[in-house]
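In what follows, a structure is listed as structure tokens, so that the remarks can point back to it.
A single protein chain has been removed from this complex, and every other one stays in its place.
== chain A ==
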Amino acid sequence: MLNLKSIFSFALAATLVTGMPAQAEEIIKLATTTSTENSGLLKNLLPKFEAESGYKVQVIATGTGKALKLARQGDVDVIMTHAPAAEAKFVDEGFGLLPRGIMENDFVILGPKNDPAKIRNSKTVEEAFAKIAESGAIFVSRGDNSGTNMKEMIIWNNAKVDASFAGYKSVGQGMGKTLLMANELQGYTLSDRGTFVAYKAKLDMAIDFDGGQALANPYQIMLINPAKYPDLNHKGARAFSDWLIGAEAQGMINSYKVQGEQLFKATYSE
């Protein structure tokens, strides 16, 4: 028979172990994009960093727009995003320090396998976008101010197409949900390659346009200016940034694979 006292002391011990608040110094709050979290990259990298440094990284995965906002408000210690223009503004305005490009992957245009808008032989991504708009096909946009959404807007702008044609649907959802919607509606969408690889089995879609370097998707890690928010964990943030650009982490990024495909290419250079 179970002894009440032993159950009680066990419960107490369990509560102490799991519920004990780690000391504020040891926690690093990282705001980042859903792609780094959903792809499983962070789960692969963080335990190693945590074991080596003694810090604990808490990840807040959200769109790049919201991640930058959290950083502006001093709600997180460090930020890793993928929207170069918005990041440059963040640094210029004195919120961000020491932006370091740590890795990149690329965007692709996904669409129905039979490619109704005939974008496969397009020379540029702008041409492909214009064809989608002209053909009357459906285009599903994330419309959530994420890094992918910002990239999409830049392309429409460069293609001189007004993104309000009949088939344009701005759905305001994360990448995964947007892919499922595009699949249901058999429309086109702009996606990062990593999320597509992760969702491939669920989708009746193909990469209809692969833009190479023109669709590169660079990720940066940035520190937050201590002058703005002195009480953040700046030491931990710096340690994390330094670790990410090191040979070990850069190697781990290169060798991280999902379903046999490399998702990110390490890019740090002095």
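The criterion applied here is as follows: a contact is a pair of C-beta atoms (placed from the backbone, for glycine too) under 8 Å apart; a residue touches a chain by one contact, two chains touch by 3 or more; residues count from 1.
Heads up, the rule we're going with is that contacts and distances are computed from a predicted model.
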The chain dropped from view, which UniProt name applies: "Binding-protein-dependent transport systems inner membrane component", "Urea carboxylase-associated family protein", "Branched-chain amino acid ABC transporter permease" or "Acyl-CoA dehydrogenase"?
"Binding-protein-dependent transport systems inner membrane component"
Looking at A:27, A:59 or A:185, which makes contact with the chain not pictured?
A:185
Option from A:63, A:99 or A:236 whose C-beta touches the chain left out:
A:63
Which of these touches the unseen chain: A:56, A:169 or A:238?
A:169
At which residues does chain A meet the chain that is not included here?
62-63, 65-66, 69-70, 72-74, 143-145, 169-173, 181, 184-185
